[in-house]
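What follows is a set of notes on a single structure, which appears directly below.
Apart from one protein chain that is not included, each protein chain of the complex appears where it belongs.
Up next is subunit A:
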Amino acid sequence: MRLFGKYLLILFKSQMQYRTSFWLLTFGQFFIPFSVFAGLYFMFERFGQIKGWDFFEVALCFGVIHMAFAISECMARGFDMFSSLVANGDFDRLLVRPRSTVLQVLGSKFEFTRFGRLLQSALVLAWAISQIHVEWTFLKALTLLFMIVSGVFIFTGIFILMATMCFWTIQGLEVANIFTDGGREMAQYPLNIYQKWVARFFTYVIPFGCVNYLPLLYLLGRTEGSSALYALTPLAGCIFILPCLLIWRFGVRHYRSTGS
């Protein structure tokens, strides 16, 4: 953990060398989800609701997912850019060091500019929480927190999976965007507005449903049956990262250097 802190400090210092560019990028990162959110707002202004969800409920969903995405993009950027590490043969160097590869790849890149995105989603989340009709209890607040944490785990898991693919393909794959960017776009609405097969895929295969839909039902008091179960679903989302890490290990063992 201390090592990770040191990695962060070094990367922060290096990124602050280009200060104007850093601020511009942070600012721009603030605006990307902002334009999407503006689109969402205008849609609700015209239609009022979407399958029985009102604006602030969807905004809550939006805030949680985008926050989770921003945090995991910040942290797991190293995995996102992993293909270059393999293609250059730089991964060999990581292997000879006496620390875990996951930690080292995590520490190899950290996008501080994503704080802009994080800030924007935090604002949306705060707005949604202040406007939504929910009686907040301690357990509910905890569930909300776990929704975000679980989202971070899922996105990170996907990034790791995609990085693992690079062991075989060497190149990065654009298809990966379906699950990261696409997953984010899709999960910003409650899952039940989609067709059944989409909702099922994103609940059982990639557990976005455990982040945004099932716990959201609990927060809004719309659950049927035992509500504790719904509150616990974000934990199930967290588990997603375990198989990803296993596959990563498998991939590392099969790694063949490209040389340099």
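The rule we apply is simple: a contact is a pair of C-beta atoms (placed from the backbone, for glycine too) under 8 Å apart; a residue touches a chain by one contact, two chains touch by 3 or more; residues count from 1.
Going forward, contacts and distances are computed from a predicted model.
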Chain left out of the displayed complex - its UniProt protein name, from "Peptide/nickel transport system substrate-binding protein", "Metallophosphoesterase", "ABC transporter permease" or "Long-chain acyl-CoA synthetase": "ABC transporter permease"
Among A:Ala126, A:Val198 or A:Leu229, the residue in touch with the chain that has been omitted: A:Val198
Contact residue for the chain not shown (choose from A:Lys13, A:Lys51, A:His133 or A:Arg253): A:Lys51
Of A:Leu3, A:Ala126 or A:Ile178, the residue in touch with the unshown chain: A:Ile178
Interface with the undisplayed chain - residues on subunit A: 18, 20-21, 24-25, 27-29, 31-32, 34-36, 38-39, 42-43, 45-52, 173-175, 177-178, 182, 185-186, 189, 193-195, 198
